[in-house]
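Sharing a structure below in structure tokens format, with a few things to ask.
The complex appears here minus one protein chain, its other protein chains still in place.
Note that the chains are named A, B and C in the order they appear, and that numbering of residues resets to 1 at the start of each chain.
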Amino acid sequence: MVLHVTQSVEALEQYCATLRAAGLDAPWSRPGPLIEPKKTRVEPRLWRWAEIEPLLRRSAEFVTPERGAERRILRLANPGVPERTSTHTLSVAVQYLLPGEVAPAHRHTPNAIRFMMHGRGAYTTVDGDKCLMAPGDLVLTPSMTWHDHGNEGTEPVIWLDGLDSPIVRYLEALSGEPHAMDRQSTGYLAGLSERRFGVAGLRPTWVPPGTGPARLIHYRWEPTHAALLRLAELEPSPFDDVMMEYIDPATGRSVLPTMGCYIQMIRPGVRTRAHRQTSSAVYAVLQGSGTSVIDGVRYEWQQGDFFVVPPRALHAHANDDADPAILFSLQDVPLLTALGLYREEG
Amino acid sequence: MVLHVTQSVEALEQYCATLRAAGLDAPWSRPGPLIEPKKTRVEPRLWRWAEIEPLLRRSAEFVTPERGAERRILRLANPGVPERTSTHTLSVAVQYLLPGEVAPAHRHTPNAIRFMMHGRGAYTTVDGDKCLMAPGDLVLTPSMTWHDHGNEGTEPVIWLDGLDSPIVRYLEALSGEPHAMDRQSTGYLAGLSERRFGVAGLRPTWVPPGTGPARLIHYRWEPTHAALLRLAELEPSPFDDVMMEYIDPATGRSVLPTMGCYIQMIRPGVRTRAHRQTSSAVYAVLQGSGTSVIDGVRYEWQQGDFFVVPPRALHAHANDDADPAILFSLQDVPLLTALGLYREEG
Amino acid sequence: MVLHVTQSVEALEQYCATLRAAGLDAPWSRPGPLIEPKKTRVEPRLWRWAEIEPLLRRSAEFVTPERGAERRILRLANPGVPERTSTHTLSVAVQYLLPGEVAPAHRHTPNAIRFMMHGRGAYTTVDGDKCLMAPGDLVLTPSMTWHDHGNEGTEPVIWLDGLDSPIVRYLEALSGEPHAMDRQSTGYLAGLSERRFGVAGLRPTWVPPGTGPARLIHYRWEPTHAALLRLAELEPSPFDDVMMEYIDPATGRSVLPTMGCYIQMIRPGVRTRAHRQTSSAVYAVLQGSGTSVIDGVRYEWQQGDFFVVPPRALHAHANDDADPAILFSLQDVPLLTALGLYREEG
Partner (left out) sequence: MVLHVTQSVEALEQYCATLRAAGLDAPWSRPGPLIEPKKTRVEPRLWRWAEIEPLLRRSAEFVTPERGAERRILRLANPGVPERTSTHTLSVAVQYLLPGEVAPAHRHTPNAIRFMMHGRGAYTTVDGDKCLMAPGDLVLTPSMTWHDHGNEGTEPVIWLDGLDSPIVRYLEALSGEPHAMDRQSTGYLAGLSERRFGVAGLRPTWVPPGTGPARLIHYRWEPTHAALLRLAELEPSPFDDVMMEYIDPATGRSVLPTMGCYIQMIRPGVRTRAHRQTSSAVYAVLQGSGTSVIDGVRYEWQQGDFFVVPPRALHAHANDDADPAILFSLQDVPLLTALGLYREEG
């Protein structure tokens, strides 16, 4: 605030009141920079599976995933995000579905991904393509694709839901609708998307790449794990150790325009070098245990835990165990890249 | 909210308190959709030049654009945006600079544009390239380009500042710094960018397209106006009448990754058909007068006025005058397009 | 030829002689269109394996793949191509390598592919990455990558070589050089390219896509065959039945800028609809037998045979057998597409 000495504070206050009435604002009349930063910022945080799991199982006592409730989820709420999402751009939740239950079909503008964590027998149907989800499988439900989930197994299932709803909401672009039926009919062979696009380096000549089953939506754990192991024998990244991004094999691009999905192995004994990015990330620990130092604070994590790395937070990972640690993460790198705002420094 | 009948409200409240303590959130425990929409939304609004101008001139009694204050601006504050910017993604302000004054050199992550409105003799220097701004000229200062402004004329000047700072701020990507000098030195011929890229369909072979003066940053009024007039003799758009987007002639893309700039003529007697888009827009009336109906409300505008069209607001324009009306607008179409969220319906 | 009646043929001939002396040409002085078409055109043709194989085995009596000879190959020579290549853009040959032999390392501007046909134990090393080639494997050696081949097995091996040398030659862009060593040293783990890029939908985050082992160069038969079988259960193309293009999974593009590689199954009992394209193709029959009608002429093919489909030739395939027929083909679709000349009509 740089005021002329000839003016009184009262005159300025009166002037500002006139401005307000006219729908105008003089940012120089307040202390601080012309562009005022956010009052709250995404914070680093760790969520323990030991704490989440019993609460998630208890949720079944309160809610059923039928129309209205739609999904039985618990969201990772970042203390620095007033809207109670995991970061300002990413909403990560755990979803719990009992044998025989169906989470009814709907669609919405936010993009979503599912990463299967516990239990067998669950499926997600995406625009009529039914994908059976084994632990470690990733299934995409891009913006405005119809999707319903069901548990046809004999045990409860738990998966991770990741959405870009915070940014879609901020952009006032939220919309959606229920499907006429709870379960979409699946008029063709299951795994249509995977049959067409599931092999590296091959593409049907007569199916133009598109959305829904006209692109790869189901990424299975077995080849992913095998790829990590094979890659682990080569020279890895000093910052991330052995890290792969899930991509659309028909275009080479990130799986969604706003969110990238990553799978990462921190090999036994590895301590990565610290780096920082303008993007934010939510990590899920799939296997093993380790430590991350985020902006100087040490977080020890184990299988099932989640943690957040905020934008520009310096972070490094370490695995002092004898077994590899495997992390899945959801990051808003594609969003920042598209807007020319992605930066990385090591 | 779909609760099991067997559960009491108290049990749920206790459960939710435990969740909160664990950093978890159960969106189904509250009424409303799983993804809660924003509490406030961008609103349509008109600002009258008759009201803005005297307040802007008075601002010189309170502030000088030196270090600290940096810029003598009044921002268009949307009543639906808590952060007092013009929309949730666009910050539009009017800037006022007296003869001899300099707004000192700095740079920042938000992209910005300047559109000259009143007075002659002002310049913006962008990464060392000094652009003299006549009324109607558009000058770009892309993310992290150094820029300072000065008034070398004999009358006060007023221009429009447009920034994507609201979205950069939301993404926690705000950063910037002052230049060591108030005025950048300009080590080469003025108008470098324009000499290289200012003619349609020609590009120097040995200058790779890039930022700063390695791209077109100065778009002059005279050829813009002439282009509008020539285009006005052809079949125009039913929704926008005669409308052109400013583009980077070296790539054909919108001038900035987040914001598009548009120039538009509503010819005498024209009433456009209504349409809606998921993008938001701030319009400045350069010439003439007319009427816009935005979500059923009628706004009459004259030269110098500004108005906002919010996302998904149905809008149509009319010009019942004998003279053409000319509108400049700043819209977040590139941002929504990059994220796959742009939709338009007529 | 449209001559003025007032001119004699002699005057024209004299005039044309003067033109020739001046390095000028008057195309209107000759009958026919202003742009004279080629005198010879690519012709459809079938080569029988029964005829090729004994000649190929006899070639070992005449030549050894050492420096100077470089490769023991027999090229499919199209009767309509004066340069004795398979089409005007594609050069397809069969290569024969005895146990213990090495085809020495070199590199050249033409792009090449290898498709393994008979025998085990052969490898191709591409920029230091050693790829063991089993029957049905495809290995790429893009423009200017070093490559040598060797047979470390106990039986002779035969593979298909496909090059874009005819077009590179026409463009006067042929160049190449021998490597200092006959066999490149392989300083790292075999299969580097495949470890990095060999799984659909995953990409190492720290390896920028590029050439040599920084892209997928080895496409194995087993997953290719499995993909064909899975795809065969879906609705196929009416023109090509079950057909996939090999693509670069890091970009979704054809494997080479000039040539596309395709794998195709004509299921038992299928008769495809006829279509024509501006591209040319060389087909190799991997399994089964069938019939192709090309511009009205019927070609019956069996395992090991090759046939050419010229540009704009109407063609359809049929399989009247009880077993599927599998065809590999090399086509210049990417070349024609890049130049805006690809057309297809069904």
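FYI, a contact is a pair of C-beta atoms (placed from the backbone, for glycine too) under 8 Å apart; a residue touches a chain by one contact, two chains touch by 3 or more.
The structure presented is a predicted model; accordingly, all values stated were derived computationally and were not measured.
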{"item": "Displayed chains contacted by the hidden chain, counting the whole assembly", "value": "B, C"}
{"item": "Options B:180, B:202 or B:322, residue touching the unrepresented chain", "value": "B:202"}
{"item": "Residue among C:167, C:294 or C:327 that touches the chain left out of view", "value": "C:167"}
{"item": "In chain B, positions touching the absent partner", "value": "188-189, 192, 195-206, 209, 216, 219, 223-224, 226-227, 230-231, 233-234, 236-237, 239-240, 243-253, 255, 262-263"}
{"item": "Hidden partner chain, residues of chain C it touches", "value": "1-4, 6-7, 11-12, 15, 18-20, 22-29, 33-38, 41-42, 45, 47, 51-52, 55, 58-59, 61-64, 66, 68-79, 83-84, 88-89, 91, 108-111, 143, 163, 165, 167-174, 176, 257-258, 278, 280, 310-312, 335-336, 338-341"}
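One rule holds for everything that comes next: only the chains that are shown with their structure count from here on.
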{"item": "Chain-level touch network, classified as line, ring, star, complete or other", "value": "line"}
{"item": "Per-chain Cα centre nearest the global Cα centre, belonging to chain", "value": "A"}
{"item": "Most widely separated chain from chain C, with each centre as the mean of CA atoms", "value": "B"}
{"item": "Same-residue or different-residue interface between chain A and chain B, half as cut-off", "value": "same"}
{"item": "Separation of chain B from chain C, taking each centre as the mean of its C-alpha atoms, in whole Å", "value": "53"}
{"item": "Whole-Å gap between the CA centroids of chain A and chain B", "value": "30"}
